[in-house]
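The complex is shown incomplete by one protein chain, all other protein chains being positioned as in the whole.
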Amino acid sequence: MKVIFIGDIVGSPGRDIVEEHLPLIIEKYNPDLIVANGENAAGGKGLTPKIADELFELGIEIITMGNHVWDKKELYPMLESDLRIVRPANYPDAAPGKGYTTVKIDGKNLLIINVSGLVYLDNLNCPFKAVEEILNNVTYDYAIVDMHGEATSEKLAMGWFLDGKVSAVLGTHTHVQTADHRVLKEGTLYITDVGMTGPYDGIIGVEKEVVIDKFISKMPARFTVLTDRPYQLNAVFLDLNEKIITPIRIVE
Amino acid sequence: MKVIFIGDIVGSPGRDIVEEHLPLIIEKYNPDLIVANGENAAGGKGLTPKIADELFELGIEIITMGNHVWDKKELYPMLESDLRIVRPANYPDAAPGKGYTTVKIDGKNLLIINVSGLVYLDNLNCPFKAVEEILNNVTYDYAIVDMHGEATSEKLAMGWFLDGKVSAVLGTHTHVQTADHRVLKEGTLYITDVGMTGPYDGIIGVEKEVVIDKFISKMPARFTVLTDRPYQLNAVFLDLNEKIITPIRIVE
Amino acid sequence: MKVIFIGDIVGSPGRDIVEEHLPLIIEKYNPDLIVANGENAAGGKGLTPKIADELFELGIEIITMGNHVWDKKELYPMLESDLRIVRPANYPDAAPGKGYTTVKIDGKNLLIINVSGLVYLDNLNCPFKAVEEILNNVTYDYAIVDMHGEATSEKLAMGWFLDGKVSAVLGTHTHVQTADHRVLKEGTLYITDVGMTGPYDGIIGVEKEVVIDKFISKMPARFTVLTDRPYQLNAVFLDLNEKIITPIRIVE
Partner (left out) sequence: MKVIFIGDIVGSPGRDIVEEHLPLIIEKYNPDLIVANGENAAGGKGLTPKIADELFELGIEIITMGNHVWDKKELYPMLESDLRIVRPANYPDAAPGKGYTTVKIDGKNLLIINVSGLVYLDNLNCPFKAVEEILNNVTYDYAIVDMHGEATSEKLAMGWFLDGKVSAVLGTHTHVQTADHRVLKEGTLYITDVGMTGPYDGIIGVEKEVVIDKFISKMPARFTVLTDRPYQLNAVFLDLNEKIITPIRIVE
């Protein structure tokens, strides 16, 4: 079972570089499934049905989200109706959408879970308990967890907590790929952050001048996705049977 | 001008792997200077004069710090007196120690600055202004900034803010090396986080069971540095003239 | 049904002024029950069995807690065994202790709940859901909720959320009594914070010089409960049948 997981796609630059490089990635890795984090696909802030459909047309089959899941209200009905989009599982039950989905590939159930860390992020339900409950109630042969979080400690804790229970724990949210991809002791594939997919010369996808100015002036600012080239694509290739995790990092 | 910068050394495992591998690294890269972040060198929490001396004996020539700088009171006089230890420059003036130091190598002044990010960390003085003030008042040929911070956005902002003004901006604090080492547009060497040096199978250096339990139980816990092998060493090699940044990542 | 609720008792000054004034308060208000928040009763940090017993001997019948509940490990068994001490109900199930207790007075069940806000405090379970679940599962004639929280918005939200469902929502934690005691529309008695009981000339109970110095120097400091006179006692008198809430504020 081979999977490509693409890190947070940011705006049109993210979609463009996916369009350009995904065919080559498919050719090279021959994946059974392509997953992407899409929480920043719509202008950096959330996702719309239109852009979700664009991502599906590009070949992405499952979209995970994160703290930006509620940025666009027009997405809410699609979160409910479209099984291909998952939002963090640890939002309260009443929130639209669901925190996991399953895909049947060659007779095997591949479970994809999205969950949010709590450290420096919103006060949601316990992510550890949320994932545990899904694992206890869903039948799966393979499971991939997108742990959307800020703190390295919390993502590593999730990796070790799930070691041996899921196929892979992949961090997202910081928009910078980490160099610590590995196989944990009981066989779970792990990386603290997959990184982002979008502009390369900005600050986590955004035009840098405004961000720097905000840090110095302490005044609010409106961020804009940088559209200048080059772009970057950050992803991981996972071979769930052979226990291989290979980072993919393209700048062009 | 060639420099080795070693990421946050955590406890005796960190010191042990430095002892084992630094001679090989020196042989391979032939650096003019060896710098290390030592904020976790004493049992994971701060630094003591005794352990600072141990690090100097291992060949480390300059020690930078971070948010753990005040963990051991016995260090305070040494922060004042020993020019080889620098703490974040953006603490108030009354705090012991200083935020930068200079080293003369082959007639050139190499300036080393330590500064702390503010996002998700303490409310210190503005790190951007603090660095700017040092750069405006100190004569230097080369400058390396250890930007000790949590948020990727703030570290990237510091990188771009200083691009062309300093030789390198190196992030520390998250204890996980990032895969984004690069040369910025105006020639500054950059990496979001150098990563940590210490145990490999813990959670940012600490025994994993206690951390996981704390995240789930929400109850306080006392963390202990993991001493089991393997250990990891994370560092970067910098060639400040040739504009080269090479990550070093050893697990053993 | 008449109740005295005493705000966070801080150290020996808090216990002393309770000892001096509680007899007079009892004489004046003739309460059926005396409740106190005891999270700072042991030297400002948590509670011990010995000091809990001291509070019981002073006439306090139920002790509620807050974020300091885990400061003293020796309290954990007593949290489990002694029905007179309640800790925030929204800690995970595995935590020692329980989040509510009931007292039978004149054939009526008085339910006392302790719950913690999440804003600027720990990421616990949802306090609104936690209280709702208790109310749905416990038989009660009267209910008092100690909402231990920082943000006024969250405490007011709890007040309005429970308006008509409980007898009283009393905020604690900020250590400063608010002037907004009132009867909400559906009859629930409410105050955003009852205030603290302990030294008067410190900073929320602590010697002021150290706190000021910490805010300015940004360096860690060890806080000590101020023992100089005068002391203050902050409490509320509640008449649950007559829908009366009367603040008590003694400085001596």
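Things to note:
The letters A, B and C name the chains in turn, as written, and every chain counts its residues from 1.
Quick note on the criterion: a residue touches a chain if its C-beta (ideal position, glycine included) is under 8 Å from a C-beta of that chain, and two chains touch if they have at least 3 such contacts.
Remember, it's a predicted structure, so these values are computed and weren't measured experimentally.
Only one residue in the set A:I63, A:L124, A:A151 or A:A235 touches the chain that does not appear here, and it is A:L124. Screening C:F56, C:Y76 or C:W160 for touch with the missing chain picks out C:W160. Touch with the chain omitted from the figure is made, among C:G43, C:P92 or C:P247, by C:P247.
Listed by residue number, the positions of chain C touching the unshown chain are 120, 126, 128-129, 150-154, 156-157, 160-161, 174-180, 185, 192-193, 195, 201, 203-204, 206, 208, 211-212, 215-216, 247, 249. Chain A residues in contact with the hidden partner, per the touch definition given at the top, are 70, 91-92, 94-95, 122-124, 216-220. Contact between chain B and the unshown chain involves residues 92, 118-119, 123-126, 129.
Going forward, only the chains that are shown with their structure count from here on.
The two copies, chain A and chain C, are related by a rotation of 180°, based on C-alpha atoms and rounded to the nearest 5.
Inter-chain centre distance (chain A to chain C, centres taken as mean C-alpha positions): 43 Å. Across the assembly, chain C contributes residues 92, 123-124 that each touch 2 or more other chains.
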